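Excluded from the complex is one protein chain; the other protein chains are retained at their positions.
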């Protein structure tokens, strides 16, 4: 009986478990990276459904959201595993890139794309 | 200089870093769960692009895949954080459910949906 | 100088123009149905972007929406053309199916999925 949690489980452990799951079913033959990316996109589409037609006050089926989100993460882990991408490192690099693209003083309180911020910043220079 | 890796970084650590990133920019006001789910779906769409029009022999821009995949995972972490979903536990539960839906003896070597497997299994009974 | 409009242009005309566009570029070789479906999904992801982080009062870039929506429809026409699907007939059939799934008296004023309606209807019987 393992018990996974965000504080105690590494992505490596999760990847390992999925490798075992897929090997037991001989599913590696189907898991071309292109298909894993499609699978992730299809699951992301399902994640939209519980939010559809809902206003900010409406109740959302959180159990459904939790399950669809798990499906997305499973696809991400399968794809990362297949392409030997270290997901944590990729996320760290992307956060660093976002920190540069969205400087705190320019981006604070604004939902504006980084290219617009870059133009503003150049205009001030 | 931290250095994240799938073997050494927990999802909790990643979530914490994203909370700090968003708070510094006062972005919580934009991050309604519905919008975070949409964002994830838009990023999943971008993840398809490097695979588009490619045959199994064609080279794929892996740097692009790595970056888009990181974007997807960042959205997933933001959404899980917002809704207080423990992602690792959600993934563990979904793998357990998939183990029941795709029994090794029936699913082995076949890309067939669980409802078809269930019908086969019922037919044999 | 043609001028297309929803009232005066048929889907057949649009499909024909796209066939000519693709043939002039010898792009048929890339247009496997699987890739055209992926392309549509990627464009649908781009269509989400102008709506991201927006409340009901916020202004949306309608020019961007119009362009992304056109991309989605172009993908749909390319895929339908490739698979020899008559889109108008497919839409008509789907509307007829939706009319049966969402009876006016049960579905009126409610954003509820057809399977829930079917259960309600059975419960009453």
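Letters are used for the chains, namely A, B and C, taken in the order the chains are written, and counting of residues starts over at 1 for each.
Quick note on the criterion: a residue touches a chain if its C-beta (ideal position, glycine included) is under 8 Å from a C-beta of that chain, and two chains touch if they have at least 3 such contacts.
What you are looking at is a predicted structure, and each value in this text was computed from that prediction instead of being measured.
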| item | value |
| --- | --- |
| Omitted chain - touching chains that are shown | A, B, C |
| Contact with the hidden chain (one of B:38, B:69, B:88 or B:107) | B:38 |
| Missing-chain contacts mapped onto chain A | 30, 35, 38-39, 41-46, 48-49, 51-53 |
| Positions on chain C contacted by the hidden chain, ascending | 2-12, 14-15, 17-18, 21, 24-27, 29-30, 32-34, 37-38, 40-41, 43-45, 47-48, 51, 54, 56, 60, 62, 65-67, 69-74, 76-77, 79-80, 83, 85-95, 98-99, 102, 104, 107-109, 111 |
| Missing-partner contacts on chain B, residue numbers | 38, 41, 45, 52-53, 111 |
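As a convention for this text, only the chains that are shown with their structure count from here on.
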| item | value |
| --- | --- |
| Cα-centroid distance, chain A relative to chain C, in whole angstrom | 26 |
| Inter-chain centre distance, chain B versus chain C - centres from mean C-alpha coordinates, in Å | 26 |
| Residues of chain C engaged with two or more neighbouring chains | 38, 41, 45, 52-53 |
